[in-house]
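The complex is shown incomplete by one protein chain, all other protein chains being positioned as in the whole.
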Amino acid sequence: MATAVVTAERENYLNKEYGVRSWLLTVDHKRIALLYLVSVTFFFLIGGLFALLIRLELLTPAGDLVQADTYNKLFTMHGMVMVFFFLIPVVPAVLGNFLVPLMIGAKDLAFPRINLLSWYLYIIAGVLMLHCMLTGGVDTGWTFYTPFSTAFSNTKVVEAGIAVFINGFSSIFTGLNFIVTIHRMRAPGMTWSRLPLFIWAQYATSVIMILGTPVVAVTIVLVAVERLFHLGIFDPKLGGDPLLFQHLFWFYSHPAVYIMILPSMGVISELITCFSRKRIFGYSFVALSSIGIAVLGFLVWAHHMFVAGISLYAALIFSALSYLVGVPSAIKVFNWTATLYRGSITYSTPMLYAFGFLGLFTIGGLTGLFLACLGVDVHVTDTYFVVAHFHYVMVGGVLMGYLGGIHFWWPKITGRMYPEFWGRLSALIVFVGFNLTFFPQFILGYLGMPRRYYQYVPEYQVLNVLSTAGATVLGVGYLMPMVYLLWSMRYGKPASDNPWNAAGLEWMTSSPPPTFNFDETPVVDFEAYDYEHIPEKHEEEVAVG
Amino acid sequence: MSDTSEHISSPKLYVAIWLLLMVCTALTVGAAFIDLGPLNTIVALGIATLKAVVVVLYFMHVKYTHERMTKAVVVSGFFFLLLLLALSMMDYTTRGLG
Amino acid sequence: MAGNVDALYIFLTVVSALMCVLVFTLVVVFAARFRRRKGVRAEQIEGSLPLEITWSVLPLGVFFVFFAWGAWIYFSERTPPQGASEVYVVGKQWMWKLEHAEGQREINQLHVPVGRDIKLIMTSQDVIHSFYVPAFRIKQDVLPGRYTTTWFRATKPGTYHLFCAEYCGTQHSGMIGSVVVMEPAEYQAWLGGGGATTGSLASNGQALFTQLGCATCHRTDTQGRGPNLVGTFGKPVLLEDGRTVMEDENYVRESILVPTAKVVSGFKPVMPAFQGMVSEEQLNALVAYIKSLSPPSAGAANTASVAPSGEKPHGPEVH
Partner (left out) sequence: MDSHAAVEHGPELLHHFSDAEQQRNAASLGMWLFLVTEIMFFGGMFCAYLVYRYWYFGDFGAASQTLDIRLGAFNTAVLIGSSLTVAMSIWAAQTGRRKVLVGLLLATILLGLVFLGVKAVEYHDKFEHHHVPGASFHFEGEVPGHPGLPVNPYHAQMFFSLYFAMTGLHALHMIIGIGLFSYLTYKAWTGYYTPKYYTPIENAGLYWHFVDIVWIYLFPLLYLIDRHR
């Protein structure tokens, strides 16, 4: 492979400079993406460790492995780490950072230094979170509900709050950077209707980041202030309303679930088109449904509060509105499916993850409809049914999409191929392990097992054992890619510039790309997913295996 | 926005806007002392909004920008704020009823 | 209620399963049928407006059914039938304190007769809890500082789990108990012998009413400094500022704790605030007493008699 050798020797963003300094002070979006990659993976391991401990504790009905307090801290920190330090940044800050400028033909994000600042804020927040965990932890649940968090918990609520607050600004700056970049930095000819769907998804995500995050930030400030100085904003003893906290919290945190899923949906659009070698079915519907989800996502937050004591009428309206978000999601699912029709489909690792995403997200989304249904939600809210729902969408959806994306762009990021066999095997193990872990929880929930329970009544044990067994399988499934991806960085087959023969500007530069992405600014005179005009490669050239 | 930089508002205009804002401030203080029933709040907020709009349009140059994006950003900012306020208040105003 | 919820749940499950089958089959069939073959190229298809419209509008229609059915159940869940027996619930870290209108007090256990509507009037002494009986498919958060209500009617004798479903601190998972549903006769026996009782809740409230000096102002004639409380519960009250509010449990509660929040028209705001001076249990007794001054037309919820509720009046709400 003569070309590959040349690729490896060409100057690129990885070998341009060496040394810690060149990484820690970099303003190159691709390097920053890698900084994020390392740090979110670290936090995923921490969160996963907590998850394993949770599952181990729940192996038996009695609370025997850890203390009740410890368990409460475990799920709180599992939730906080996974949501704020892993899932919200994972796709935007890793894949988004790497790909947004590449995909639109820009040299970098609009504000490279702010991009670096985002990462530092994330790290400061993360270190604070770690410090908080090591010196006692928090036990409020990731939702910080008052008055427990303000007046009763005697753990490090304020410190965790500050960590989430700082992290919020990291996410705001990322979103701001993306919006400006997508508006202002597109290569000539890259019109809105030619943007890759991943970019549309990032755009929609950034809108939510900008509009939602400040609200949760100020809410957390109020909680901290109330806790420190006994101002009575939420405290019923002082005339406050604890539900106001929930309103403000979910005003962000419901849209936040779309911060998580939208980028992954964008990844899926890229994967499905590439591995069916087709233009996406209904481009504009898929693109606009991202915006639709982002906007409608702001109208439904009180569906987390159906039994919390909101007014009957508010509950009715929020339930009805919740169903509206289902429509753009349905549009996406159906369009992806239709894209497969008459395609030319290969089952490489990224595509297997995409299939996994389709299955698991559909189940997760449909069970979301159960929860939006008032009569049913009253029974299953705050049970394992909810836990199963959100793991299906967050882990089954977002994480599958992310893993698919990481495999897909790995050659571009590192210049090396990952081992295909191991990739497919891990995709399979993750899929099986995932269902084994979380499907039983739907049943548990309907049978009435409340969440955040450290001990439970014995009749729930069988399903819990299944779930714990599944979690270990799942853990193996996640560790595998970490091992072989690391391995491939050194020993993997060198990748060509466009190993998948894919459409998109990012494949038109070298692998790995040079510091300013393109030797000369590309001019775009083709539509997105222009697979029609991409010649087929010969079987053996397609990088599979 | 490219136009903001090119458009140069004259100091006279700025001073005129400033005067308008000062008059509005006087008005709002004055109106607060007149009993208008429930209208008091509306008048106070109406004047505040007028002032805000003037500041946005003239001091912040939104009037002169040909960039639709800036306008869209400003409008959507206020729109989502209103969503937050309106949908929350929907709960509070109907609590006693059900 | 449980039956309704289950029916809806099964309906949702069936529809969702169908959708899953549809999507999964299509994916699998397409993936197999159109897998990569030498020399066969993918066919580029731009999209199809009719299809897009179909798969936006049809789901929306299905969603509307979900919503309407769910809303209907929720509505009846939030509307206790008239004449339900009342049980006052106080949640605290980490136990449930329950008090029957008849005066029986229980902890973490609730005894009820089969077939009777039970309305729960709940509040919390500290943080938010949630009263959850999976078997009855009911759940309602219990908040500090106000009352929330829910209701159920058990149809089969037995012992059912009672859980706290809102995370409330260390022993959240220990805040569990049971609901014991008994045959009416058995229940009568339990009422007689069982739980410790010190008179009905309302009569306790009456004693408190005198003891706390309420009776000096609230007299049963029009001479008192405060309004006559007889027959006012469940009716609208005209306030000093012109608003009209319904006199429900939360209103009475607020009137005792923070009397100036809503002042009755024609009266001076002279009533002292009892915030911090009465416990949640005492408050419940006072509320029960004041309610007992306004016997509801249908049923006799606040008297000690155990009249079977007979026909289930799914009619208008109590408050």
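All chains are identified by letter, namely A, B and C, in their written order; residue positions are counted from 1 within each chain.
As a convention for this text, a residue touches a chain if its C-beta (ideal position, glycine included) is under 8 Å from a C-beta of that chain, and two chains touch if they have at least 3 such contacts.
Computed from a predicted structure; not experimentally measured.
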Neighbouring displayed chains - absent chain, whole complex: A, B, C
Contacts of chain B with the absent chain, listed as residue ranges: 1-2, 4-5, 8-11, 14-15, 17-18, 21-22, 25, 28-29, 32-36, 40-41, 44-45, 47-48, 51-52, 55-56, 58-61, 67, 69-70, 73-74, 76-78, 80-81, 84-85, 88-89, 92-93
Chain not shown, touching residues in chain A: 17, 22, 25-28, 31, 106-114, 172, 176-177, 179-181, 183-185, 210-215, 217-219, 222, 225, 229-233, 238-241, 244, 247-248, 251, 515-516, 521
Chain C, residues in touch with the chain not shown (by the definition above): 240-241, 258, 260-261, 263, 268-269, 273, 275
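In the analysis below, only the chains that are shown with their structure count from here on.
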Chain centre separation in whole Å, for chain C relative to chain A (CA means): 37
Junction residues of chain B - those touching two or more other chains: 96, 98
Junction residues of chain C - those touching two or more other chains: 78
Contacting residues of chain B [partner chain A, same complex]: 69, 76-77, 80, 83-84, 87-88, 90-92, 94-98
Chain C to chain A touching residues, read off their complex: 4-5, 8-9, 12, 16, 19-20, 23-24, 26-27, 30-31, 34-38, 40-48, 51-52, 55-56, 59-60, 63-64, 66-67, 69-75, 77-78, 93, 126-128, 130, 132, 134-135, 137-141, 143-146, 148, 161, 163-174, 176
Complex contact set, residues of chain A against chain C: 63, 68-69, 72, 139-141, 145, 147-148, 151-153, 236-237, 242-243, 276-279, 281-285, 306-309, 312, 315-316, 319-320, 323, 326-327, 330-331, 333-335, 337-338, 340-347, 355, 358-359, 362-363, 366-367, 369-370, 372-379, 381-383, 446-448, 450-457, 531-532, 536, 539
